[in-house]
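Following this message is one structure expressed as structure tokens.
Omission of a single protein chain aside, the complex is shown with its protein chains in their original locations.
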Amino acid sequence: MLPPIFGVLFDGIAYGMLLFVLSVGLSVTLGLMNFVNLAHCAFAMLGGYVTVTLVNIFGWPFLATLPISFIAAAVTSVVLERLLYRRLYRASDLDQVLLTIGLAFISVSVAAYIFGTIQQPIATPAALRGSIDFFGIGLGKYRLFLIAVALLVTLAMVIGLEYTRFGAQVRASVDNQRMARGLGIDVDWTFASTFALGSGLAGLGGSLAIEIVGLDPNFSFTYLVYVLIVVSVGGLGSIAGSFAAAMLIGISDIAGKYYVPELGAFLIYLVMVVVLMWKPAGLFGKR
Amino acid sequence: MSAIDTSASAGFALSTRGLSRSFGSLVVARDIELNLPVGARYALIGPNGAGKTTLINLMTGMLAPNAGQIMLGGQDITDLSPQARVKLGLARTFQINSLFAHLNPLEAVTLAVCERRGISPRFWQNIAVNKDAIEEAYDILVRLKLGDCAYQPTRELPYGRQRLLEIALALATKPKVLLLDEPAAGVPQEESGDIFEVVASLSNDLTLLFIEHDMHVVFRFATHIIVLVGGAVFTEGSPAEIAADPGVREVYLGKRHHG
Amino acid sequence: MKRSIIAAAALLAAAALPNAAGAQGTVKIGVISAYSGQFADTAAQIDNGIKLYMKQHGDTVAGKKIEIIRKDTGGPNPDVAKRLAQELVVRDNVDILAGFTLTPEALGAASVATEAKKLMVDMNAATSIITERSPYIVRVSLTLPQIGETAGTWMATKGGAKKAYTMVSDFGPGIDAEGAFQRAFKAAGGEIIGSVRMPIANPDFSAFIQRAKDLNPESIFVFVPGGAQPAAIGKAFAERGLDPAKVKIMSTGEAVDEQAIKAMGDVSLGRLSAWHYDYNLKTKNNAAFVKAFNDEFKRNPDFFAVGGYDGMHLIYEALKKTGGKTDGDSLVAAAKGMKWESPRGPISIDPATRDIIQTVYIRRVEKVGGAIVNVDFDKVENVKDPTHK
Partner (left out) sequence: MANPTPLTPQGYLLARTDWHPLEIMFWLATLLPFLVFPNYLSLASQIAITALFALSLDIILGYAGVVSLGHAAFFGIGAYSAGLFSKFVWGEPFSGLLVAATLAGLFGYATSFIISRFRHLPLIMITLGLGLLAHEVANSAHWLTGGSDGFQGARTDPVFGLFRFDLYGKTAYAYSLGVLFIVFLCARRLIHSPFGLALRGIRENFNRMPAIGADSRAHIRKAYTIAAVIAGICGALLTQTTNSASLESISFQRSADVLVMLVLGGAGRLYGGLIGAAIFMIARDQFSGIAPQFWYFWIGVLLVAVVMFLPNGILGGLSAIVARWRRK
């Protein structure tokens, strides 16, 4: 028999994994384009609403909606990237912050207009409900699924960025834009497709999140804070950093609540400030 | 190579001891030993990528050395912050203009004068009451032939004027040693003379080290030339000695077209 | 230039001045709620209740036309609520203040009600102290001690649990509920073996639940605000292996509201709660109310909606009694002791405290014909707030 804290830790890890899927896209786009996208969670919310609509209105199975939410978020993001974001790549942090906060505001209102302010319920497939007994602690099946998806995403991203031609182009563009252009890499295209990838992952994260944290029009802002914490603690542009930070936040949140509940939600902010004091560029940051 | 007694650094305005810096395996400064006597007019030359600007960055504290020391008037300043070095009298200009785009020259130079005089923390005082500081700033501008555009925003000034403002900002700190990083970079040939006229007219107490590519200018204004190659001092000597040095011809003068 | 600015200002002023002409024949009700932000759905449901009542009973009462002016606080902002109340009184000349999604809003506006002598109808905010803050406040919703005490007494007696653990959100309503449950549970012979107050913004509950489980309680009392948390904590109970069949999980109504149990699914079965309203309640008026509500808004009413609905009933009946007189003293006098049959059953306004007296139902989550609903199986009638002196 394992002591109960292991069960709690497992939950924390699964929660961290969810944060990772939600935030890794932002981390990559920030690192690549140096663009502060505070509307990132609006894409996550979009993914969430796509899933909810397909499941509850069109009767799709939950799993089948996941790729759709990825695509929907990715496509929407490319449209916005071409129309708005692109013009601000060279603008100040402040302008980027303001534009994207504006988009996040709009997303909240639009979601409230279309779907109402109500909390969206979702039925996950029976196979993902309940828990498995593992040496006396219950491991939630959905959380196991979450961990599996997050690991797959990590694997796919590492392989994609390390071993493919696209990955090489992305890395070259991150290292030195001017040189990448000189080598004939279409940096604009690389940016747009990376942006789509990052937002698509956010959309996927939004769909996955409904079961754990629910979905309402305020999602754009509620989870933005957590995502920003993960990204800044992990270091911009670092997949490993986001992964480590998401785990750190997930586990310290859980462990803090278990051992010192009085500290409440305090702990993760404290972790963030301490990490940034120690390493301003984040755990795995280069700059 | 001329032998220099490195033990007596106290007599020099600025000197370095074994100054080294590398980025990974790339060595940008290797064991650099320099001595600038008071009132000297030294030129620092070398091919592109020789580490000239890096050396200025090391001396002014914008880049930390891996090893070595920097002495200003005999005082070890290696661990001081850039602004503390400026306060002790070590100023520089930048190869690429680093100005205050939306301030006008009068404001920019007054800012530098206020910093030197220690009045910039005064948040309760109207700046205009500091008559001495403002007039000092204006005098510097007039001396650098910028008096007629003192009230024009910096970003609207012609490029040559902006290069002069670079020097004016450095002079406002009342330096003992001034490091000029290609003061005439990017300025048309006919205007670069003006800039060096100004440089030449600076007080004789001021110790000068300038980076310059134009050999005519170097030979005209420098009393001493240091040749830097691959992050190390290749040779140094009087203009005549350098001009006659076949090694310098080979590594530097021969391929001067980089510009 | 200057002249044109003054002219423009004068024009604006003319547009902004209260419409004095129509004031004679209208009663203006200023509704202050958190229409935007995290609590937007609460405000929307209260508003639906108000709209339905006005649709059913017409917008004229005692010869006067009812006009609603809505103001958004954006969340628990007492300063905004106070300003909006002031503006409603001085700018829009409202006769009655109503709404109040959240306690801070009600507390912020209370002093305005006192100073302006206006009836203030609390349609939701549930912290006990609210009605004590102004003699012009009447509450038609609920108070958390009302629910908490009933739950505590029931659990220690009919519920048969002797050891309980309490988990509440760390803010006024949660602390109110915690205090009332613990007092009543101990008074009825039970023992509180532990308690935890959880941060209000809290996405993951498993650590708190594990703490509770470590102590092996017979019953757990839960209070979390409505929204995303009820479903999250419900699922976390199941994942940490707390089976409602073995440990009696008692809560207030928010934790097992319609969306929450829908999202939880079967793991919610067996959850207990003490509450004053549910769309599944079998009272005299409820079926018709639920049907009308569904026809109008395509969703089920909840306790927010019924708060708005009953609040309007109180205003209409009070106006009828005063014959259209709208001063606060007459309206409060008319409201005191008022009794009526609400969709939630018989309710009345305590003449001493101006607070609601109502039946509290004990419910269990069950599957009825394939749908998961709260089924009431016990009740305590005429429950007052136990904390008012």
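Order of writing sets the chain letters: A, B and C. Residues in each chain are counted from 1.
Following the convention adopted for this analysis, a contact is a pair of C-beta atoms (placed from the backbone, for glycine too) under 8 Å apart; a residue touches a chain by one contact, two chains touch by 3 or more.
The structure displayed is predicted, hence computed values, not measured ones.
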Here the chain that is not shown touches A, B, C
Among the options B:R116, B:K176 or B:H213, the absent chain makes contact with B:R116
Touching the hidden chain, out of B:N66, B:Q83, B:Q189 or B:S238, is B:Q83
Checked against the full complex, the residue among C:I29, C:A116 or C:I249 that touches the missing chain is C:A116
Omitted-chain footprint on chain C covers residues 2, 5, 9-10, 12-13, 16-18, 33, 35-37, 40, 43-44, 69-72, 74-80, 82-83, 86-87, 89-91, 103-104, 107-108, 111-112, 115-116, 127, 170-172, 175, 199-200
Where chain B meets the left-out chain, the residues are 60-62, 81-83, 86-87, 91-92, 94, 98-103, 106-108, 110-112, 114-116, 119-128, 130-131, 133-135, 137-138, 150-152, 169-170, 172-173
It is residues of chain A that touch the chain not shown, namely 30, 34, 36, 84, 87-88, 91, 93-95, 97-99, 101-110, 112-113, 117, 225, 228-229, 232, 236, 262-266, 269-270, 272-273, 276-277, 280-281
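The rule is simple: only the chains that are shown with their structure count from here on.
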Contact graph of the chains (line, ring, star, complete, other): other
Per CA centroids, the chain at the heart of the structure shown is A
Here the gap between chain A and chain B, centre to centre from mean Cα coordinates and rounded to Å, is 49
Taking each chain's centre as the mean of its CA atoms, chain A sits from chain C at a distance in Å of 35
Taking each chain's mean CA coordinate, chain B and chain C are separated, in whole Å, by 73
Chain A touches at least 2 other chains through residues none
Chain C partner, complex, touching residues on chain A are 4-5, 7-8, 11-12, 15, 112, 116-123, 129-131, 138, 140, 143, 211-218, 222, 226, 253-258, 261, 264-265
Seen from chain C, its contact residues with chain A in the complex are 37-38, 40-41, 43-44, 170, 196-199, 201-204, 206-208, 210-211, 213-214, 226-229, 231-232, 235-236, 238-241, 259-260, 262-263, 265-267, 299
